[in-house]
Each structure stands twice: as C-alpha cells, then as structure tokens.
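Below is a structure I'd like to ask you about.
This part shows chain A:
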Amino acid sequence: MSVLKEKELRVIGFLCNWCSYGGADTAGVGRFAQPTDLRIVRVPCSGRINPLFVLKALLGGADGVLVSGCHPRDCHYAEGNFYARRRLEVLKGFLPVLGIDPRRFEYTWVSASEGQRWQHVVTTFTANIHALGPASFSPEARELQILNAAAR
Partner candidate 1 sequence: MQPCGRLGRNLRGSRTAEGVPCHRRPGSAPVFANPQGLSPVRGEANAPAFVRKCKKQCAFKLRNVTKRGECMETVLLNGRDDAFIRAVEESSGQVVARCYQCGNCTAGCPMSFAYDYSVSQVMRLIQAGQKDAVLSSKAVWLCAACNTCSQRCPNEINVAGVMDACRQMARREKKFAVRAMRAFVDAFLDSVKFNGRSHEVGIMALYMLYTGRVWTDVELAPKVLPKGKMPLLPHRIKGRSEVAAIIDRYKQGLSDPERVRARLAKDAGAESGKGKEAVS
Partner candidate 2 sequence: MSKATFGYFPGCSGLGTSLEYERSTRAVCRELGLTLWDIPDWNCCGSTPAHTVDPVLSSALSARVFAQGETAGIRDVVTPCPSCLSNLRNALEHMEDELFAARVEALTERPLEAGHSVKSVLQVIVEDIGLDKVKERVRRPLVGLRAVPYYGCLMTRPEKIMRFDDPENPQSLDLLLQALGAEVLPFPLKVDCCGGSLGIPVRESVPRLSGRILELAGELGADVIVVACPLCQMNLDLRQGQIRAKGLDYTVPVPYFTQLMAYAFGLGDEEAAFKLLAEDISPAFSCMQRRAGEIKAEEARVAALAAQKAAAKAGRTGSGQSQAKSAGAAGGEA
Partner candidate 3 sequence: MRIGVFICHCGSNIAGTVDCASVASVASTYPDVAYATDIMYACAEPGQDAIIAAIKEHRLTGVVVASCTPRMHEPTFRKTVERAGLNRYMFEMANIREHVSWIGKDMEANTNKASELVRMAVSKLRLNRELKPKSFPVTKRLLVVGGGVAGIQAALDAADAGLEVLMVEKQPTIGGKMAKLDKTFPTVDCSSCILGPRMVDVAQHPNITLYAYSEVESISGYVGNFDVKIRKKAAYVDWSKCTGCGLCTEKCPSKKSYDRFNEGVGPTTAIIIPFPQAIPKKASIEREYCRQFNTGKCGVCAKVCPTGAINYEMQDEFIDAKVGGIVAATGYDLMDWTVYQEYGGGRYPDVVTSLQYERMLSASGPTGGHIKRPSDGEEPKDVVFIQCVGSRDVSIGRPYCSGFCCMYTAKQAILTKDHIPDSHSYVFYMDIRSPGKGYDEFTRRVQEEYQARYIRGRVSMVYPKGKKLIVRGADTLMGTQVEVEADLVVLAVGAEAAKGAPHLAEKLRISYDSYGFFMEGHPKLRPVETNTAGVFLAGACQGLKDIPSSVAQGSAAAAKALALLSRDMLDSDPQIAAVNVNRCVGCRKCIEVCPFKAIQEIDLRGQPKAEVIETVCQGCGLCNATCPQGAIQLSHFTDNQLLAEVEALCRF
C-alpha cells in the first residue's frame, strides 16, 4: 500500500488552495502528464505551513517535499506567502544542520492559470528526487535515524 517499489518515491506536496492547488487542477484539466509520485496536502495558504510540517514529513520518511503558494502580491490573504517565503528560506538553510539534503525540499510559486508550468515544476522536482534516490540520513545524524525508525 505504500509507494510502488522501484517506480515511485515518497514525494509530499503542500499546496495553497487558492493558487497552486488551482494550478495543479488546471494542469489536470489540460491533461499535462506528470509522474505519479506527488501526493498533495491542501492548505488554505502557504503561510499556514509550519516549517515543522516539512520536517515531520522528511523525518517521517518522505524522500522529497514540495511547497507551492501564490506568487508574491497574488496571495488571496494579501501577505500569507510573504511569511511563507521567509520561513521556508530559513528552513532550507537549516536542513543541512539536521543532516537532511536541502535538495530534497523545494518551494515555489505557481498561480492558478499556470497549468503547464505546474507540470514542469512537478516533473523536474520528481526527477531531481529520483536522481537523489531514496532518503537516507548521513551517518552522524544517528539520533534522526532512531527517531525515524520509531516513527515508522
């Protein structure tokens, strides 16, 4: 019941409901083919995503986490994505400290009309994660491995 062996990796997406989730819908309506790895969690705004969610996912065994919100100045709640941008930039810098490869986490801005662009974002991100292969914690991050094993 988990990911298909050798075919898929565990890629989790946090998408803001107004823009990026709509963009993913537009990509679907446009029948733009995408790899099947991504599982999307819908949140009201990218500002709602607590960086700990991303950590929880990565520690819980996700091989890649993608966050996508509205373009700056496009946010339905005016400032949500500004806060998201700052938080996630700090998180991206913090991941190596935790022994997690920063390339496994990416955040971007996709509007509801950019179906084709969403296809490109998903395809490229999934390809990068496949290039990195399944998540494995660097030797020093032993505690994380124990934590991870417990979580499984």
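How were these picked? Simply put, all candidates are chains of the complex that A comes from, given by their letters.
The working rule: a residue touches a chain if its C-beta (ideal position, glycine included) is under 8 Å from a C-beta of that chain, and two chains touch if they have at least 3 such contacts; residues count from 1.
What you are looking at is a predicted structure, and each value in this text was computed from that prediction instead of being measured.
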Chain A in this complex - touching candidate among 1, 2 or 3: 3
For the chain A and candidate 3 complex, residues of the former touching the latter: 1-4, 7-8, 10, 12, 17-19, 21-22, 24-25, 27-29, 31-36, 38-45, 47-50, 53, 56-57, 60-62, 70, 73-80, 83, 87, 111-113, 119, 151-152
